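Right, I'll just put the structure down here and ask away after.
With one protein chain removed, the remaining protein chains of the complex are shown where they sit.
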Amino acid sequence: MHTRTDLAIERYLDTEDGAGVRHSICRDGSLEISEVEILTADAAKRMGKEKGKYITLSDEALGDTVMDEEKRRALAEALAEKVEALLPIDGCVLVVGLGNRQITADALGSRTVEKMLVTRHMAENQSAPLADFRSVCAVSPGVLGITGIETAEMVRGVVEKVHPCAVIAVDALAAREAKRIGTVLQVTDTGICPGSGVGNHRVGLQKSTLGVPVIAVGVPMVVYASTIARDALSYLVEELALPGEEQEQAVDGMVGRVTEKCLGELVVTPRDVDELVGRVASVVALGINMALQKHLGAEDILFLTNDHI
Amino acid sequence: MHTRTDLAIERYLDTEDGAGVRHSICRDGSLEISEVEILTADAAKRMGKEKGKYITLSDEALGDTVMDEEKRRALAEALAEKVEALLPIDGCVLVVGLGNRQITADALGSRTVEKMLVTRHMAENQSAPLADFRSVCAVSPGVLGITGIETAEMVRGVVEKVHPCAVIAVDALAAREAKRIGTVLQVTDTGICPGSGVGNHRVGLQKSTLGVPVIAVGVPMVVYASTIARDALSYLVEELALPGEEQEQAVDGMVGRVTEKCLGELVVTPRDVDELVGRVASVVALGINMALQKHLGAEDILFLTNDHI
Amino acid sequence: MHTRTDLAIERYLDTEDGAGVRHSICRDGSLEISEVEILTADAAKRMGKEKGKYITLSDEALGDTVMDEEKRRALAEALAEKVEALLPIDGCVLVVGLGNRQITADALGSRTVEKMLVTRHMAENQSAPLADFRSVCAVSPGVLGITGIETAEMVRGVVEKVHPCAVIAVDALAAREAKRIGTVLQVTDTGICPGSGVGNHRVGLQKSTLGVPVIAVGVPMVVYASTIARDALSYLVEELALPGEEQEQAVDGMVGRVTEKCLGELVVTPRDVDELVGRVASVVALGINMALQKHLGAEDILFLTNDHI
Partner (left out) sequence: MHTRTDLAIERYLDTEDGAGVRHSICRDGSLEISEVEILTADAAKRMGKEKGKYITLSDEALGDTVMDEEKRRALAEALAEKVEALLPIDGCVLVVGLGNRQITADALGSRTVEKMLVTRHMAENQSAPLADFRSVCAVSPGVLGITGIETAEMVRGVVEKVHPCAVIAVDALAAREAKRIGTVLQVTDTGICPGSGVGNHRVGLQKSTLGVPVIAVGVPMVVYASTIARDALSYLVEELALPGEEQEQAVDGMVGRVTEKCLGELVVTPRDVDELVGRVASVVALGINMALQKHLGAEDILFLTNDHI
């Protein structure tokens, strides 16, 4: 029984058996870049994640209210580099902002899309100054309960009209540990898997369904309250030094009862999640914009998108 | 040279030559229903509007800050009747909210879509209580400058996935007379024509482009400032009793100069346009929802969409 | 060591020693009304709450997404009755919305104030139709970090100008149990105590500081994540049947460590807290408006405030 997390690195740190998984980690100042690659179907099953690469960029500065602009910029640059490495060299890219804009913690996708440097519509009358711009378009398809249309279905409809060479999907994630809320960026070449994200999307956005590579960029915005309870219990059980198997069972049983009683779909967020989402969206948008418009510096992009970090 | 208006009734009242146009009008209390039908290509050209039916429902109560709930409800019911008459008897309907949600006066479409009773995603596991519901889905595709994708292109992509039997497009309009802001609903079977609306859409949403009937519902939210200037001038010229042709030229010339000087894309709106848009969106949404779910009363729909008028 | 809760009823249910506290409870359908009266300084100290009356109205329907309008209305009526009983018979009343409007879970106060039927400014030219209206004014003073002025200081300034006969203060609360989020209304004649609320106000709003009676109306909007952890631990400790004192210590120690590690000021909320706050604000505003304008029915008030529940 897995606790709920959309971060591959958290799942990896949780499992004892590392067979079929490659893991590396490097640090650059306060920025930590870790890479988990799930190589085999076995490992994928064991970890409950698709085969593929999961890159995690983390810097606690991202979550700080007192902002360290420099660290944010470094994070955006690292994100740009990782996204670019997964993108085809040229061709139009479609950026998709997932989630429900009316639920603060789930609005990261659509708020990032609002900050994208969209250029596809200018390409037609492409004069000299625009010649260097990569063609980019962006949509926030909304959620099933509001549109009556599966997100994947709608994105497929747009993909068939626009014919992008790749899709970048941005989504809010659920983490296992509260300290990762707003401080970690995950980039993966596996796309969006069914059941993931704050919004628990029913259908995935993946190469198999869209026909083009899908790069997913996600940031944890919540931890399920049941996860907090489970962690507290595990911690206690460990302290009390119950024998291993008994531990596992004791915790599982109790989490079940606690959860049933009261926690349900409750999530843990910082009180100022509204502001945090805006700040994180700016960093993610800057990173993606830099990956797409390699001839522009961070300053130029912030100017053109009327944003700041 | 036409002044800018998206209301066929205003154009009709302006032209002296009624050949090829059928016009009727009826009143029910403070509610006035007028119908303009453009029958010939000649008349269409002369009026600068597509051939087809334009129904105008108007009640000044709609614009009042002190709300008369009863009149609003009557207006919604009249709208429901007119929309229903233009819809195929059954089949899924896609509601499209046009305009830019970030510009208050242009947000009518997307704010109406937020109040739609969306049912298509429930139809799959259709148990008894849902059997009577018509399948409805809804999208707000955003505007070209924000997505990089032509609205018509995106809607076409969605239409090809969803296969609706008809599209209902909701949009904010420009009127010629300020008294029509927020007080008139126009329903037409011609769809959305290129260049219309507050947002001046470049490409239309019509049967010829989407392959299914398109019913457009629009409400004036602005008057162009240049129209106000032109009207003031015309009024004066009339008072001064200059000879007819001279008049026309004098006014056209001066409007040109005044406009160039300072009016540009400026629009006239009520100061409380934010609130007005919300109120009008509720009436439009109720009307469309009633046209689509004929087995439900106004009360039920307001309850299910968590709205009020 | 108390867990954090602003609800006197939760504290009462937690303590074993009921000396100096009067408690009564009654039910009416799904609506439960409980009253805790702290009578002695001793009891006040033991419970960490001021001497006075704490009335709790609860109905789980308030938190439901599928709204039961009738239950909401019953709750608003019960609130009206309790508030009215604590108010002077006549004189101007100042309603104060506490909290930070930019933090969703803390915006209950200011969102309630937006729905108040404000009449004080009409009283001057009081013609017949207004003669029955009680004079009401309302402010949302904001929070210290945004204004640089203590809330209590600012309210005192307004009170000295307006000379109300009483103040009604509305605030978002923290509860101990997640099931009380958005489902419980607390009314108290003790005012707002220092350190309470989601925003942890530093200074109180009480009769002793403002010079007029202060009635506080609050609704829990969050549970501190540390409370969830503490409850999970307590539960486990109980199951393991450790001896009483040892238990207490074990839990306190562990909560300390867990909290330090990661929970800090994190709060637990429903994912759709944005919508929940709006819904609760409507019920609270209706109740207070009914307490203040006794000659108006719920329908009239909803019409005049352009609201619905």
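The letters A, B and C name the chains in turn, as written, and every chain counts its residues from 1.
Quick note on the criterion: a contact is a pair of C-beta atoms (placed from the backbone, for glycine too) under 8 Å apart; a residue touches a chain by one contact, two chains touch by 3 or more.
The structure displayed is predicted, hence computed values, not measured ones.
Colleague: Using the touch definition given at the top, which of the shown chains does the missing chain touch?
Modeller: Per the touch rule above, the missing chain touches A, B, C.
Colleague: Can you tell me which of B:5, B:34 or B:104 touches the chain that was removed from the display?
Modeller: For the chain that is not drawn, the touching residue is B:104.
Colleague: From the listed residues C:132, C:160 or C:299, report the one that touches the chain absent from this view.
Modeller: C:160
Colleague: With the full complex in mind, choose from C:41, C:85 or C:146 the residue touching the hidden chain.
Modeller: C:146
Colleague: What subunit C residues would touch the chain not displayed?
Modeller: Within subunit C, the residues touching the omitted chain are 114, 118-121, 135-142, 144-150, 153-154, 156-162.
Colleague: Can you list, in ascending order, the subunit A residues touching the missing chain?
Modeller: That gives, for subunit A, the contact residues 67, 69, 302-303, 306-308.
Colleague: Would you write out the residues of subunit B that touch the absent chain, in ascending order?
Modeller: Subunit B touches the chain not shown through residues 102-106, 177-179, 181, 198, 222, 225, 228-233, 235-237, 239-240, 250, 254-255, 257-258, 262-263, 265-275.
Methods note: only the chains that are shown with their structure count from here on.
Colleague: Can you give the rotation angle that fits subunit B onto its twin subunit C by Cα atoms, in degrees and rounded to the nearest 5?
Modeller: Rounded to the nearest 5 degrees, it is 180.
Colleague: When subunit A touches subunit C, do the two copies use mostly the same residue numbers, with over half shared, or different ones?
Modeller: Because over half of the interface numbers appear in both copies, subunit C and subunit A meet with the same residues.
Colleague: Counting in whole Å, what is the centre-to-centre distance of subunit A and subunit C, each centre being its mean C-alpha position?
Modeller: Distance between chain centres: 37 Å.
Colleague: Please list all residues of subunit A that touch 2 or more other chains.
Modeller: Not one residue in subunit A touches at least two other chains.
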